[in-house]
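One protein chain is absent from this view; the other protein chains keep their places.
And now, chain A:
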Amino acid sequence: MADTSSRSRDLDKLLLRPGNLVGPRFEPGPELRDDLQAFAKVLVVGAGGLGCELLKDLALSGFKNLEVIDMDRIEVTNLNRQFLFRLEDVGKPKAEVAAKRVMERISGVQIVPHFCRIEDKEIEFYNDFSIIALGLDSIEARSYINTVACSFLEYDSDDNPREETIKPMVDGGTEGFKGHARVILPGITPCFECTIWLFPPQVKFPLCTLAETPRTSAHCIEYAHLIKWNEVHGGVAFDPDNPEHMKWVYDEGVVKNIIPAIASTNAIISAACVLETLKIASECSKTLSNYLTYNGSEGLHTEVAEFERDKECLVCGPGIRIELDTSITLQKFMDLLEEHPKLRLSKASITHQGKNLYMQAPPVLEEMTRSNLSLSLFNLMGKLPKDVVHVNGTTIKNDQKFSCLRKLRVVFKGVDGVTDMDTAGGA
């Protein structure tokens, strides 16, 4: 085995020497290098094109405690760029093979694979990690992890984020020659939900065009996929990874919306993400602030844009803090919302952790939730000393009525466990 000093030679230049752009708590020295190995635990979400690169780069950047989660199995078409996989691995879980390969090549690295859906893990699983690196290909999955990471965030009574509750995320994404890398520090930089409007609307063809006058090959493919499939296989969900399903549709067209993948784009984006992970953990330099775009399709452009938080973001924002007596009923709480100077919220519908406490409409739900009005809010919220509720209703601003949706941090007075911290809570 090569001695460790030579392996960390390049890293040492960042971690052992002082610098001008370092963070306020940066203390160069071997202890920092050792702590990074001992205490920084990074989760890589996704073991595909980007995930393979992330694992390799993290392991080579001195991180020793890694875990990786991915629900997919290896396919032949992955092999051109997902370089940790070989032909004989086809059909095996990506997470397991990727972890094994990196551990074989880089000694001292521990990688725990998780072959499952991200939703299958308890929320607490994600709280175990210092930093979460995302190598995903869908809005849904990013949005889910973002919601989870932001749910750990707590604000103090002055609405400032409590630093120890911030779960940093580094998000990478690629499509063909284009890619992005971004740093999400919930409570400080915009979260995924703050900027979800950045995504272009999905292109969808009218169903009748598909059925009546399909003009392009894409129309024909969609027709086979959406309409013909159900006529013939009614009730069976189409699975683009099932060879028999694909073969059936092949007669009519092609269906899987394959995003073109280019190995070098993945490598560049991953490198940027892992460097940011290292910077967040060690503070050896200022982090990217906060969204890098890379475009290599015509010439080469990279640019960093500093996106702003949505102050009223339902996922990462502080919401409005309200202190209450434990004796207060749901009805009284709703009266308070009307009088509250920051809210002036009437016709409130209230939801807590997925339970609808009261709904103004439709009548069927109003009836089902009406009996809650006379119950104590403290009991309805499961006797938690503090938690987040979401309320929507109408508010009045400049004599005009607005419909609004608000996040509230409810704190009950005199209940054990309450200090000045309130959870920002799960969206």
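The rule is simple: a contact is a pair of C-beta atoms (placed from the backbone, for glycine too) under 8 Å apart; a residue touches a chain by one contact, two chains touch by 3 or more; residues count from 1.
Quick note on the criterion: contacts and distances are computed from a predicted model.
Trainee: Tell me the UniProt protein name of the chain this structure doesn't show, selecting from "Nicotinamide-nucleotide adenylyltransferase", "beta-aspartyl-peptidase", "NEDD8-conjugating enzyme Ubc12" or "Synaptobrevin homolog YKT6-like isoform X1".
Mentor: "NEDD8-conjugating enzyme Ubc12"
Trainee: Of A:124, A:158 or A:244, which residue touches the hidden chain?
Mentor: Only one of A:124, A:158 or A:244 touches the chain omitted from view, namely A:124.
Trainee: Which of these touches the unseen chain: A:91, A:354 or A:414?
Mentor: In the full complex, the listed residue that touches the missing chain is A:354.
Trainee: Just the residue numbers, please: which parts of chain A touch the chain that's not shown?
Mentor: With respect to the unshown chain, the touching residues of chain A are 25, 32, 35-36, 38-41, 122-124, 128, 130, 139-140, 143-144, 147-148, 151, 163-164, 168, 193, 196-197, 199, 201-202, 204-209, 211-212, 226-227, 230-231, 234, 280-283, 314-315, 349, 351, 353-356, 359-362, 364-365, 368-369, 382, 390, 392-393, 403, 405, 426-427.
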